[in-house]
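Below is one structure. I have some questions about it.
Only one protein chain is missing from this complex, and each of the others stays in its spot.
This part shows chain A:
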Amino acid sequence: MDFRAGDSWGIFAFLCAALWNLPAVPALNSTDEAGAGQSIQKTYDLTRYLEHQLRTLAGTYLNYLGPPFNEPDFNPPRMTRAEMVPSATVDFELWRSLNDNARLAANYRAYTHLLCYLRGMDGQVAKADLRKSLGHFCSSLQGLVVSIAGVMSSLGYPLPGSLGSTDPAWAHGLGPVSPHNDFLKKMDDFWLLKELQTWLWRSAKDFNRLKKKVPPAAVTLSLEAQGF
């Protein structure tokens, strides 16, 4: 093709004008993605904060349960309700291959149920100050559930149904089944706290992964919009 000098200058001039007017160019999903990026960061921060809060709360609660529950290597068998708590441990390859929607949904479902069980635990505790700490933790955990929901909606994913047919038994409103004795209940409480801890560790990794895929300031410049 034979370009006259004027044409290439014209192209150059337009490019400059386009770049100059960058903010005015409609960027594809820029606000949505920027919002999602920030939400993901906030959710990540929240999981770290909760992890920290849990350390103190668990320490106090296990002391309340008494030895051997507060001994470092305590590892009781899992029974009854403990089997119904959603597990965070999953095959590494499986975890890695999760798409964003599945990853977020797993987190959302897990914390919704963990919150429910935690609230059940709250009602039984004798000591008033421990009940208060549990109450605060539940509120923060509720915040996490809402935060995850926020991320999901800003990325355009639907929230998992609370009592879907595909969910395992514990999601079907059986709720925290009262165990047959106080000792079993103590073991359930122990595993609940352990699972909560594992989930928070896992979530930090989940959200770290999501952070890398959705950077905070993602702006796409669309030249096609200018008919160029």
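Here is the rule we use: a residue touches a chain if its C-beta (ideal position, glycine included) is under 8 Å from a C-beta of that chain, and two chains touch if they have at least 3 such contacts; residues count from 1.
One rule holds for everything that comes next: contacts and distances are computed from a predicted model.
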Omitted chain (choose from "Protein transport protein SEC23", "Cytokine receptor-like factor 1", "Phosphatidylinositol-glycan biosynthesis class F protein" or "DNA repair protein RAD51 homolog 3") - UniProt protein name: "Cytokine receptor-like factor 1"
Among A:65, A:98 or A:159, the residue in touch with the chain that has been omitted: A:65
Contact footprint on chain A, counting only the chain that is left out: 63-69, 71, 76-77, 79-80, 126-128, 177, 180-184, 186-187
